[in-house]
Structures are given as C-alpha cells and as structure tokens.
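Apart from one protein chain that is not included, each protein chain of the complex appears where it belongs.
Showing chain A:
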Amino acid sequence: MSKGRFGGYGGQYVPETLMNAVNELEEAYEMYKNDPEFQAELADLLKNYAGRPSLLYEAKKMTEDLGGAKIYLKREDLNHTGAHKINNVLGQVLLAKKMGKTRVIAETGAGQHGVATATAAALMGMECEVFMGKEDTDRQALNVYRMELLGAKVHPVTSGTMTLKDAVNETMREWANRMDDTLYVLGSVMGPHPFPTIVRDFQKVIGQEIKEQMLAKEGRLPDAVIACVGGGSNAIGAFYEFIPDEEVQLIGCEAAGLGIDTEKHAATIAKGSEGIFHGMKSLFCQNEYGQIAPVYSISAGLDYPGIGPEHAMLAAEGRAQYVPVTDEEAVEAFEYLSRTEGIIPAVESSHAVAYAMKLAPEMGRDKIIVINISGRGDKDVAAIARYRGVDIYE
C-alpha cells in the first residue's frame, strides 16, 4: 500500500534497494517525533545554536513606501548559517545520530543546504559528503570551500544538466550504494515518503513562530503569508500552521526566470504537469515523453524542475496560490529591500519580496502581509553585480 500521500501526490517511488532504508527512516522518525528527550535536544539546538526564534520585523519604511498593507518580514536570514535550511538539518542530523548512523550525505544547489548539513555534521561529529552539480560548484566556489572548511567532502556531479536535479540523482545513487551507516539528509519537502513530512515538520516552526509573534504584536492573524518556492521547504514551513486558518491567504512565488513564455524558467506549478520523479508523484517541468526539462532561474535555490507533493496538493485544492516571479523582478526586489530596509535578502527570498511589492499597494492599510525572508543575500551579491553588468569576483 502506498504511503505518504498528500491528496493524490507523494508516495515512495524509489528502487527496491532503498525501500528498507526509507522504511527504517520512517520508523525512527515516528518514534523520535514523540520522544520528549529528542524534542528537548532539538529545541535546545534551535534556540542556542541556530538562534531561534527568528525575529518578526515590521518593515515600516517599506510599508510606507508601498502605501498599502502593513508588511512584516520573518527573518529566517538571521539564523545561524543564514537561512531556514538549518531548522531541517539540525532535526535530520540529530535523527541520524539517534539512528546510530555515522555519516550523512546531501544534495545541494547553490550550496545553502550543503553548508547547513556540513555545519550540523561538524557540530554532531558526523562524517559528511555533499553532492553538487559541476555547474553549481563552479558558480558557487565560495560555498564549496565553506563546506570543506566545515569538514565535508564535496563531490561535483557531472551527469545530466550538472545542476540540482542531477545532484539529487547522485545522492540517491550513493544512498543505494551505502545505507548501513549513512542517512540521506534531504534539503526540501520533496523526495520519497517520509522526507516531505519530516522536512515539513522540522520547518513548521517558522509558521508557528509567525502566528505567535503576530498575535503578540497585532492581536490577530495576518491576511497573507508570502514565501518563495523551489522544492518548497521554507514555504511549507511558513504556511503549515496557517492551513486551517482559511482567512489567511498563502502565496508561493515560483521562479519564472526569463519569463514563463520562454523556455528559461523553473515555474513548476504554472507550466509543469503531473509526473513521478525523485521518489514522488507531483508536478514537474517535463516534455511530452516525461523527460525532465532543464530549468533555469537566476536563483540556484529555486532552480529545480519539481515541487514538493504537499504544495501540489495545496495548489490543486486552491488552498494556496502560486505565482511566477521573473529574474528581473527578483533582482529589483533584492535591491529594493537592501536600500529601503537595510536588509539584503537571498535572491530566492527576493522572489517573495517582489510579489509582495505588487500585492501590498492593492491591499488596504488595515491589511497585514508577512514575507518569509528565507535567507540572507550575501551569497548572491557577486551574481547580482554581474546581472547589473558589474564584473566582480567572489
């Protein structure tokens, strides 16, 4: 019987070799998620190592400038390692340790999840190997060195399009090769069950904090929560707590690259179709024969041809809306938030900022928007400079 379904999406489409590995992970997770000792350890790490709770910051200048809804920023960029990725890896690496594993492996696109995994592995004394597309190791040389500094081994992946999807393929292959002592620490709410559930559970702290902080500051829930979506982990983290609160609009921003009418985008919900890949039934950018499409975005973190199954379900049900945001809009938002609030957001998060800039002026001043700033933008400065024609090197 198929497990891990979100509506018709999800499941466990992996080779037989990996079935006992995903089953072992599921059993361990079911046990530890209700284990007070595990939860206390994780809570301690989130507070004293990652720096949670992250701030919910009222962006007064941006609110005033846009002249509509009041804007709050959820500052995941202030977490240790500079993004929401740490929430998930602390949980998964701790889980790996409890399972008696001594080695973790991970895929990474831009390198944020790889850096976070290498960080957690260093902290908890685990061996760590990261698979990263050759194109990305070239583009993000600094993050490669950062992972090595943290004690991880980085494998450049030269198969396929040499980007994130190929890094996932290679990490799955490596896991099938060695699973006795190794856990695959997956970076997003995707892949075979139980990953989409585990990653969502470790990220849902974002939305729980937003709700608590918003009630304390405003005495009510926000009208909209906006987040960027690649695989969808920061978005599901921000959305999950609000799913039952139907008055709260949930908006995911996909990477439209050069535009959804070109071939250069990664807008899975706008342009993708149903498929089965990377262990899950969901929506994918693919051709009529089911060959997975090469996708594009200025943001390596959103440069993925699929989306987590829970997002596919929320889109199908109409509970969340998904909108495409282009490179150009994201870069403008990157610059806008830097200038207006003195906060340099990740180019991924800038997609959410860009949509909020469109939406806020259309909403009344009595409305409230929360933008999830999933990561900080230091890593993107050189790429944005190049986009603007300034040739600087990292």
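In the analysis below, a contact is a pair of C-beta atoms (placed from the backbone, for glycine too) under 8 Å apart; a residue touches a chain by one contact, two chains touch by 3 or more; residues count from 1.
Keep this in mind: contacts and distances are computed from a predicted model.
Enquirer: Can you tell which of "Putative 4-hydroxy-4-methyl-2-oxoglutarate aldolase", "General L-amino acid transport system permease protein", "Tryptophan synthase alpha chain" or "Stage III sporulation protein AF" UniProt lists for the chain that's not drawn?
Expert: "Tryptophan synthase alpha chain"
Enquirer: For the full complex, which residue in A:48, A:159 or A:262 touches the chain that was left out?
Expert: For the chain that is not drawn, the touching residue is A:159.
Enquirer: May I ask which residue of A:28, A:83, A:179 or A:357 touches the chain that does not appear here?
Expert: Per the contact definition at the top, the residue touching the missing chain is A:179.
Enquirer: Which of A:54, A:79, A:137 or A:169 touches the chain that is not shown?
Expert: The single option touching the absent chain is A:169.
Enquirer: List the chain A residues touching the unshown chain?
Expert: 1-3, 11-21, 159-160, 165-166, 169, 172-173, 176-179, 273-279, 284, 286-292
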